[in-house]
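Worksheet: the structure to be examined is printed underneath.
Note that this is a trimmed complex: some chains were dropped, and none of the rest were shifted.
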Amino acid sequence: MTALSAILFRDIRLATRAGGSAALALAFFAAVATLVPLGVGADLRVLARIAAGVLWVAAVLAALLSLDRLFQADFEDGSLDLIALSPLSLETVAAAKIAAHWLTTGLPLTLLSPLLGLMFGLPPRAIAALALSLLIGTPAVSALGAIGAGLTLSIRRGGLILPLLVLPLLAPAVIFGAGAVQAALDGLANGALLLLAAFALATTLLSPFAAAAAVRLNLAG
Amino acid sequence: MTLQSLIVDKLTGIRGQRVLFRDLSFRVAAGQVLSLEGPNGIGKSSLLRMIAGFLTPAAGEIALAFADTVIDEAEARARQIGWLGHHDGAKPQMTPREVLGFFAKLYGSDADIAAALDAMGLARVANLPCQYLSAGQKKRLALARLKLSGRPLWLLDEPLAALDAEGKKRAAEMLAAHALYGGIAIAATHEPLGVESARIVLGAVS
Amino acid sequence: MPSLFAFANPKRFLDMSAAVLPWFVGATVLTLGTGLVLGFLVPPDYQQGDTVKIMFLHVPAAWTAMMAYGLLALCSLLGLVWRHPLSDVAAKSAAPLGAVFTALGLITGSLWGRPMWGTWWVWDARLTSFLLLLFLYLGYIALWNAIEDEVRAARAAAILALVGVINLPIIEFSVEWWTTLHQGESILRSGGSAIAPVFLWPLLLSGLGYTLLFFTLWMVRIRTEILERRARAILLAGAA
């Protein structure tokens, strides 16, 4: 238990330190969200129409941004060898790291999203749906991302491959997440949030095992 | 349960296509220090990683004999091993005190961090981010961490490299003490360890 | 029937494949040839006109591409669980082929879409999920290439492939849920096929042809891969 919390808190501490990933994911999220209107034009009707998709994609990218270091940082400086020899199973380690990553990226992104929703001229109901969908959906991003992080562990430029591996797998999250917002926008209810929850739950439960397997094979370096 | 011996039996190690060692067998009893020697690239680090369970042998057995049981399965073996590798495992943005504190929690050790730092002469840099540590200071930190892992079987890859004379002495004392308390230590090294130790010299395979 | 492990022996595979390869080549040429020829002889469709003929290139390509990913995942599973070397090689060799067939499906499809929908591309369910399938293939190939060590690369890629197949149905479903504009299962629909036999037979023939083509190319790639590895092994052994 203390061992698990040791990893959890260490990763959170590293992420929230100056220059840590937490603040940066937020800033990236905001930067992308502001850049798009610059390209698309300021027409609020159009922006509101595309807000769900753009913000969800931006959030996914922001979360992915820091994912490649999830295991790699520990791998390169040798910490991972020591963690692998610790009493914890790699599955537990992976779960702890996924949790830490979500707490330091997914959650903050969710909290920031209403603000960006406003900037895109989303009505309150849609904003609520956006935040809720991110709250439910971002764990899936951290979870599936962890698998990618484990697989690309031993690759120097792993950060480049990771998105290619993970983005297609995340399509459902984007579809259901943005779908929920659209539904709220059009005032009609669809099961998007439920589907999203199911997807997130499944991935979060399964990915620690896949991620651990990936890490294990990469330790044989 | 107390460790009695490490048994390596007919071990064969292959990296890529290359056979590093074939049918390697040896036995280290509790209280022994083994110095693992041989030319560059012969396979010392690989052998250590294999004993630690990071590399899987192409053939052969690695077993830990205890008073009551024998562990020959990698997963379980790992829980008995204290590791000191080439990489220092020190996060640049964390201080030596934080690093030791983290690993103490991780390995479930209640050792006194301040004392551990002091024992390696790191008291003065205890709160300096590791990115600023000198090569030797990082090595000393790694040694301190190994000690507080509290594991019976130590695997060390070039523990003396980058250490000054005084640091080498402390390392030697650490190994001697570990052996004295019935532990086993295997160190890949290119210079004498400074403790009474058995030697294995790896050579090219025919 | 020889066990999988019989095939798993690369040496045995080389011998066997050498024996059957010519037959596969022949069969491929025959079926694919007749299928396409028949396909191009069919009368213009009453609404689609001559463009319907693209179907004989397009649909089989799509089918083969999906089958390829299934095989890829299967080999990955075998490689991961039973660790026989051949399945790693097989999976590795299947990926680029699958990617090519997927691309073919996309290209022919959009060529077809131009006359049919008046646009090269529409974000329709099956097109989109097919596009995502292409990304899955590309990711798999990228991972293989990025990891130097063969064994490690094989395992990593295998894990990815398995995660991929588990996710594929979900992706398909989500994309279906997202929108549906593409025409539905009009061939293998329960209660017989919707399209006239004149279209059906050439289509099935070229479908078979594509499949055979895939297996032929697959076998060739596996053979070359095995031989390459042997050469490398010999080189390194010589160096050591």
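Chains here go by letter, A, B and C, matching the order in which they are written, and residues are numbered from 1 within each.
Here, a residue touches a chain if its C-beta (ideal position, glycine included) is under 8 Å from a C-beta of that chain, and two chains touch if they have at least 3 such contacts.
Since the structure is predicted, the reported quantities are computational estimates derived from the model, not experimental observations.
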| item | value |
| --- | --- |
| Assembly formula [one copy per chain kind displayed, counts for the whole file] | A x2, B x2, C x1 |
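Just so it is clear, only the chains that are shown with their structure count from here on.
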| item | value |
| --- | --- |
| Centre-most chain, if every chain is reduced to its averaged C-alpha atoms | A |
| Taking each chain's C-alpha mean as its centre, the one farthest from chain A | B |
| Distance from the mean Cα position of chain B to that of chain A, given in whole angstrom | 37 |
| Separation of mean Cα positions, chain C and chain A [Å, integer] | 32 |
| Residues of chain C touching at least two other chains | 149 |
| Interface hub residues of chain A, defined as touching at least two other chains | 220-221 |
| Residues on chain C engaged by chain B in the complex (per definition of touch) | 149, 232-233, 236-237, 240 |
| Of all residues in chain A, those that touch chain B in their complex | 2-3, 5-7, 10, 14, 17, 19, 73, 76-79, 81-88, 219-221 |
| Complex interface listing, chain A residues touching chain C | 144, 147, 151-152, 154-155, 157-158, 161, 164-165, 167-169, 171-172, 175-176, 179, 195, 199, 206, 210, 213-214, 217-218, 220-221 |
